[in-house]
Every structure is written in C-alpha cells, then in structure tokens.
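Removed from the display is one protein chain of the complex; every other protein chain stays in position.
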Amino acid sequence: MKRIIYREWRIEPARYWGLLAILLAVIGVGGAAALYMEHVGHWVTGMNNSVVWGTPHIFAVFLVISASGALNIASISSVFGRTAYKPLARLSGLLAVALLVGGLLVLVLDLGRPDRLIVAMTHYNFRSIFAWNIYLYTGFMAVVIAYLWTMAERTGNKYTHSVGVFAMLWRLALTTGTGSIFGFLVARDAYDTAILAPMFVLMSFAYGLAIFILVLMFAFDQDRERRPLGDQMLRKLSRLLALFVAGVLYFTLVYHLTKVYGAQHYGLVSWILRDGGYYTALFWIGWVLIGGLFPMGIIYHPVLGTRRAWIAAACGMVIIGGLAAMAVIIIGSQAYPMPMFPGHMVLESGVPGGAGGLPAPYVPTLPEVLLGIGGVGVALLITAVGVRVLQFLPESLADDIIDPHATLRTSKA
Amino acid sequence: MSFLSGFYAFLFYFAVVLLIVGLVNKLVQYARAPAPLKIPTTPAPTSSGKVALRMFREVVFFESLFKGNKWIWIFGWIFHFGLFLVTLRHLRYFTDPVWPLITFIQPFGIYGGIAMVVGLAGLWARRVLVDRVRYITSPSDHLILLLLLLIGVSGLSMKFAVHTDIVAVKNFFIGLMHLQVNPLPSDPLLLLHLLLVAVLLIVFPYSKLLHAPGLFFSPSRNQVDNPREKRHIAPWAERLEQE
Amino acid sequence: MNDPHEKIDQQRRRFIGTAAGVTTAVVAPGVFLHRVATAQSEDGQGSSQGATSEHRWGMLIDTAKCAEGCDACVTACNRENGLDLQTKPEGQSEAKWLDQRSAWIRKVKLQDEVSGRITNLPLLCQHCEHPPCVDVCPTGASFKRADGIVLVDRHTCIGCRYCMMACPYKARSFIHSEVEHKLTVAPRGKGCVESCTLCVHRLDRGEFSTACAEACAQDGHGAIVFGDLKDPDSALNQALRAQPNRQIREDLELNTGVRYAGI
Amino acid sequence: AAPALGKNYVVPDSEAAQLEHCVEPTEVMRRNHMQLIRHQRDATVHGGIRSTKYSLARCVACHASYEDGKPIPVAAKGQFCQTCHAFAAVTLDCFQCHKTVPDGAGHSPGFGAGRQGGGSQQ
C-alpha cells in the first residue's frame, strides 16, 4: 500500500483570508443575533409557549446529525477496511468535530440562560436523554480527536481500527441519542415511534456526506496546486450519497405508513401530507423533491451525474432538503395540536395555540435564522482553519493514485 | 496596623520595586543592543503592519510552537490563556471602580484558574516523561512550575474551599497603591498565596520568565523582511564603515 | 376504573427513593453548611419541616361544576403568583404576546364530538407522579418534591424548553422577556420555564389551600377540591371516592395528581 | 475566624442599621454569605424548608433602606448588596428574578400580603 501524503491546504493567502473574513462576518452577525436574543429575551423570536423549539433547533439538529454522518467516511475506511476511503478519513473526522461544535453552539446560544452552561455541565439528571447527549457530544469530540490522532500519529496507527470501531459505535449512539430526544417525547404524536432513530441515522449519513463532498470539492479546487480529485472517486462518493438519500426516502415512507397504521395518528399524517399548509409544502417540495428525488435523479443521470457542477448542486439540494426535513419534524410536529381530549373538539383553550384546536402559529424571525447560519459559519471556519494549519487533506485523489476499487482486491505492494 | 499587614505591605513594595527595576534594566539592555543584521525567519512579512500581525499571532496563538509540538502547544496555551484570564480577574483587586470589561470577564477568571493549573500539570508531566525535555530541564525549571502551581492551587482553594474576605483584600491593595496600610485578613491560604506571588514578582526579571518581554525583542520575529529595499545598519557597524 | 389510591401506595416506596436522591444530589455541595438545613428561624414562621412523602398533594376538578364564562381560578392564580404583573414588551404584537406570556392555569372548553355536550374545565400542571418533564430535564431543574409537587428549580433551569416539549398538557410556560414586576413569593425572570406550583408557598407556610381552589369556592362553584391524596380521610379522597374520575391522557400512565370528573 | 476588617457596608435606615449583628458574625457573613443563601435556596426550593434564617427575602427585608417610608431596592446603586458587589466586581443574577424590596409594611419577610410595598424592582 502506498503511503498517503497529506498536506496543509495551500489556498492563495488572499483568498484564504477573504474566506475567513466572510466566515467571520457570518459568525459575527450570528453572534450579534444571539446576543440580541439573549439581551432582550426570546420574545423577538417566533417561538412561543407552544412552538418552543424553532429555527435554531432546525440548524442545530441538522448540524449535529450531519456531524455524525460526516464521520461515516472515516468509519467506512477504517472499520470496514475500504482503503479507497482512507485518504478521506482525516477530513471526515475534522468535519465531524466542526459540525458538532457549530451545532452545539447554536443549541447553547438558544438556551434561555446560556450563562448557566456551567450548571448544565455540573448538574445531571441521568434519566434525561438530553443529559446523556451532553456526554455523547463531548465524548464524541474526544473520541474523534483521539481517532484523528491515531490516524495522524504513526505510533497511534495501530489503534486506528479499534478506535475507529469505537468512534463508529459512539457515532451511532449519538445519532440515536439525538433522534431519541424526539423519540422520548411520548406525548407528541409525531415522535412517538421507534422508526425515528434509524431514520435519523440514515439522514445523518446523507447530510454528512453531502456536506463532505462539497467541502472536499471546494478545498481541492481552491488549492493553489489544484489537487486532483478523480472522476471515479467523485462518482463513488456521489453514488453513495444517492444510496443514502434513497434510504432516507424509504424510511420516510415507512414512517408515515406506521403512523397511518396506528389509527390514532391518522390525523397527524394527513395533516403533514395534505392539510398542513406550509408544513405540507416543506414536506413535499423540500424533503421529498429537493432533498430526495432531484438529487437522486441527477446522480443517476448518465450525463449530469458525471458533471461536477451538477454533483455539487445535488449535494446542495440534499442539504436544503435536510433542513426542510428538520423543519417538518421539529416544528411541524409542535405546531400540530396535541390530542388531549379524544372524542372532543377543543372550542377554547385559554390562550391561542394552547391546549389544542388550531395548529400553533410559528413564523421564524431574522435573529433565529442568523443564529442558525452563524452556527454553519462556525463549522466552516473550524474546517477552513483546520485544513490550513494541519494535514487533513490528501495530496491527491486522482484515480490513478487512489484506486477507487481498492476494496475488492488486496493492494499489490 | 498589625505586624502582618505591615510585613506584607513591605514585602509587596519591595517585590514590586525589584520587579520594576529588574525589568526596566532588562528592557533597556534589550533595547540598547542593536540588531546589526536582518535576520527574520522567513517567510517573513514585508511591512511593519504585517510584522505586528505576526507578533500578534505568536503572542496570542503561539503559532511557532503550534508548528513545533502540538502537546506542548496545547498545555502551554491552556496555561497561558488561563493565566491571562486570572490576571484579568485579579484586576478587580486593584481598580476602583472596576472597569466594566473586567466585571464582565471576572467570572471566567475562575475557569482560567482551573485551566492554568491543568496546563501547568501537563507541562510538568512533559518535563518528567519526555526524555528530551527531561535532559534540558534544570532544577529552576521545576521550581518555577512548582511556584506557579502553588499560587494557582492556593488561589483556587480560596475560591472553592476556605473563602477569604475579598473586600478587605482589595482594601489592602488599594491602600498600598495610595501609600497607606490597611488591615489584611490573616487567612493562611491568602497569606501563602500572597507570599508566593511576591516571590514570583521578585524572580520574574531574573529568570526564564523573561521570555514574555523577550519575544517582543526577538529579531527573527520582529524584523521586517525588506533588506533589499531599505538599508539596515547598526551604529557600531556604521562606525566600521567610516574606518 | 382503578382506584387511584392503590396505585399511589404501590409506587410510594420507589418515589421516596428518587426524591431523596435528587435532594441530596443538589444539596450535597454545601457539606460544611449542613447544619443550616436543620437550623430553625427564630421568627418561627412557616414550617422548617419541609416537604415529606407523607403527603401527596392533588386535586379533583369536577367539570360539571365548572361554570361557563367563569375564570375566577385563572384570575386568582395570576394574582397569587404575580402573573398579572407581566407586561408585554414594547413592539410585540398582541396575539404573539398571548402566546408567549406565562400562564399556569387555563380555561378549556370542549365539545363532545358525538353528543355535542359542552364541558368546561381548568387545565393546569397535573403534578404527574411520573412526570415526563422531570424525566427529560437535563439538569434536574424540573423535579418532584417529596410531597408530589412538580416544580422547576429556576436556579438550575437553563431554559432549554425540553420539558415543554415533553409535557403532554402544555402546562408550562417559558419567560420570553424581562420581568420587571414580581412578588417576593414568586420570583420570575427571563429565560426560565415555570408552571403551576400548587401554590407551594402556601403549603410550606402551613396553609392547606391553593388560590385557584379558594377562588372557585368563593365564587360558589366549588369545582376544585384540593387535598392530600395520601390521607384517606381528606376531603379530596372522599370526593374521589364519591365520583367517577379520570386523568387526562390516561393512556400515558402518568398517574397525575390532578383528576377530572365528568369528562 | 478573623474579625471583619475595614469599614462597614450596612446602609442607614435599614433594619440592620439598628441591630448589633447579622445572622452570623460579620466576618462569617463577609466570607460566606453566598454559601449560606445558596444552601438555604436549595433547602427551600427542593425541601420546602421556608423559614431558616438565611432566607434571601430576609436579607432583603433587613438590609433594605428606606426613603420617605418607601423601601429602596437593595440592588440599586449605593445600596447594601450593590455597593459591595460593584466593589468586588461581582455580578449577581439573583435580582433578575427576586424582588429587591421587602414585602408589606413592617420589616417582615412575610409571604402573605405579597402585593403591597410595590411590586417593582427598580
């Protein structure tokens, strides 16, 4: 096996600083939005006592599960021994950490009392999946950093496999944990199902990979030496993405079927699929079309599937679709009235959106959106600085150097 | 005025005078010694603005150390950043009214204190565990680590275990700054903390702690890379030319 | 329908254990101050006994007695707990503010889909025995006192709103903006979650009533009976025995402390 | 413990101004009042123990000063809690939630007649 050479990202300094400046500006705006929200209180957001989690949570959950998915590439290489993915493993680890940090930051800054973060770290309720998630998240970071270390430091190489297996299990636990945040909400129709956890795992694969491919293409393209990214390699990655996207669609179908099956949930399904107003639109146009069918169509298309710009567009679509899916899952299901009195119609419930009757209103406001985007900015900033100061990117992914089929045969040397 | 307050008042005046004299002496020495040749380590910035940026990155991020050794960097940085936060938090004992920024940062100083101790522990571990570093370590290197560690631990104990009368401490130091001696609480931890701090102030200009000002004078870092554009010549070298 | 008391008794032991655990976990850090816990105040006001598991406080709400158009209980709670002192932030729309302001008890009006019968009832925190809000709270800020009252310790609440997601009754409110006016008995501030405390300050002071029940009775409806579920002779238990009653969302098996008759 | 040093921060016209000492010796209060009230806090909120002597409401009641018969918030500039904390650069979030003036007439921390004495913090 040839040794893979990693080199720091050698982007033109002017471009690099330009990129950093843009990201910093995005983060600055996001930070200012968060500060504003904290200063005056959450009344400036669209959130209320019925829809308690809003746009920041869409971004946060999206980033967190993408983080887990981004690590998938590394797992494929070191756990399942697909050597073709090995050169990608480091970037995959870095992205995982970066996305997680971005996501958590959004989550933390949206707290009612972010100043009490230390409370959250010193007081635990071990019956709360949320508390476990704090461990899962910080642990994930530690595990991935250890994993990266075993990859980068030769004395650690021998542990790569075992740490990789561990990281993969941890990652699955993390996505399951994130999914379970919703899964544990027995009171809410939309979440009360076991299918949510595996669906989240698949979503994480898809979104993480989409982000990964975009970052990889951008980084390689912007390198001063224009690092080669082989067509076959790219094709392999995009095919994998299509597979994951198909998996997400499959689970979406199963999800709704199981819901319809349990007759009491029929109302929810028909609401999301038909009567939910813009949640319905988000579901069909965002989740299914843009996030599922379009990208699959592009990737499997004999011509478009080979064009780089189209592959990038497909990745972009998966990401947009992912955000839409999160919006439907997180907000749609809060907006849907809670069934407290079966067999009764709720005529009044004290305050609007209260105990039932009408769907709860929620209109995102600018600060929330900016905060969410700020989190994305943080993730990208960490990635950009990471690949620049440390050796994350392989020198070349040209097809003649990295045999994309290296799994099938044992390598010669 | 109790004996204790008097003793500590004297100690601190003494330590501060020694610190200032020693440090000024060193800085003058550094400033006086010319740098006769352009020796920035390249690739180096080509304008003084960019040199300032380079120095900033060195001072704030320890950029070169990062390139050199990640472990040392991580512990060194944790320690120094912690120390920095602690220093900011400590400003509350010396300013009245306390500047709003300090009030804001003050609570983070506690984490700074913890970080500082963790960083020191890591640095010390490396002195013991890595053969190369063990080889270059002399007793004084251990002692300085010990000193800082004890300062940190005694401070943290005051924060988390046996509280002291902060208001009185502050009155004592504000008093010193106005040349009057106010009573100092006689809590043992506080007295230990302050004693060690005085020792630190005294040894600062005579030990490797000079690295802090030293960095700013390091020609391989602070010079502009423009020898072809601008003639650079030291006074003593110019005299050679006259001969 | 099962007799609720039996169930409560069955689970009693388990629940003492948990409550004690939570309390020690929170209290432990102040080790050297332990004596404080037992210290008595000289003025002798209120109980220094604290909450014990000898009681479990609860309510029975007789929807048949709850009058259409009446909101005495809501008004009373608002006054008792300073909720009426909340002010709408400048620039906020009225509708949004209604959705964002804190409300601990609400009037709900239902119509039976088959018979068309109208039912009125007040909806408040049900003080579940197995409260989902407590289960999910990451910091343990949501907790259940030894006497069954579910509270938010707003000193450790980080404002994550997970409990609000979890509560099947939408009983909780998040404080969306700065609170300028408040009562000594009901501290309140931006960024935390709160809900009905079962007028815990009254109980701790030795007054066995809640503002809502009191107001309802005063208005002559008497729809709310407050009392100790563990005292077989309490008015509450007598009422429970006298009337068929149920929990809202019985399917979740939360064993609520607030029961309803007539739905 | 050592005696409290330097000047005293108790404000005139407060209940405390008329009294000899705080709920604990001054040097203890200086050093440990935050521990005391924090502990009381947990005892009250979790344990339902309302009336031990370190109640925050009691602190406020005893230490609030009065002007024209109206209480001045303890967290207002120049008042008891604020003076010290500004001096020590400590920011408290307690008074975001807690009322800063005592309830009712008389300097009692009563819980009952909650609505008199001005509901306002400022």
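Annotations for the structure displayed:
Note that the chains take the letters A, B, C and D in the order they are written out, and that residue 1 is the start of every chain.
We take it that a contact is a pair of C-beta atoms (placed from the backbone, for glycine too) under 8 Å apart; a residue touches a chain by one contact, two chains touch by 3 or more.
One rule holds in what follows: contacts and distances are computed from a predicted model.
Think of the chain that is not pictured: of "Multicomponent Na+:H+ antiporter subunit B", "Phosphonates import ATP-binding protein", "Fe-S oxidoreductase" or "ABC transporter permease", UniProt labels it "Fe-S oxidoreductase". Taking the complete complex into account, the chain left out of view touches A, B.
Looking at B:V16, B:I72, B:I174 or B:V199, the residue that reaches the missing chain in the full complex is B:I72. In the full complex, subunit B contacts the hidden chain through residues 26, 29-30, 32-39, 41-46, 58, 62, 64-65, 67-69, 72, 76, 126, 130-133, 135-141, 143, 206-208, 210-211, 214-215, 217-221, 225, 227-234, 236-237, 240. With the whole complex as reference, residues 2-3, 5-8, 154, 391 of subunit A touch the missing chain.
Here is the rule we go by: only the chains that are shown with their structure count from here on.
Between the CA-based centres of subunit C and subunit D the separation comes to 29 Å, rounded to the whole angstrom.
Across the complex, subunit D meets subunit C through its residues 35-36, 38-55, 57-58, 60, 93, 96-99, 102-103, 108-112, 114-115, 119-122. Those residues of subunit A whose C-beta lies close enough to touch subunit C in the complex are 38, 40-43, 47-50, 52-53, 111-114, 116-117, 119-120, 123-125, 127-131, 133-134, 181, 184-188, 334, 338, 340-341, 343-356, 360-361. Those residues of subunit C that touch subunit A in the complex are listed here as 26, 74, 89, 92, 95-103, 106-114, 118-119, 123, 132, 134-141, 156-162, 164-170, 172-178, 190-193, 248-249, 252, 263.
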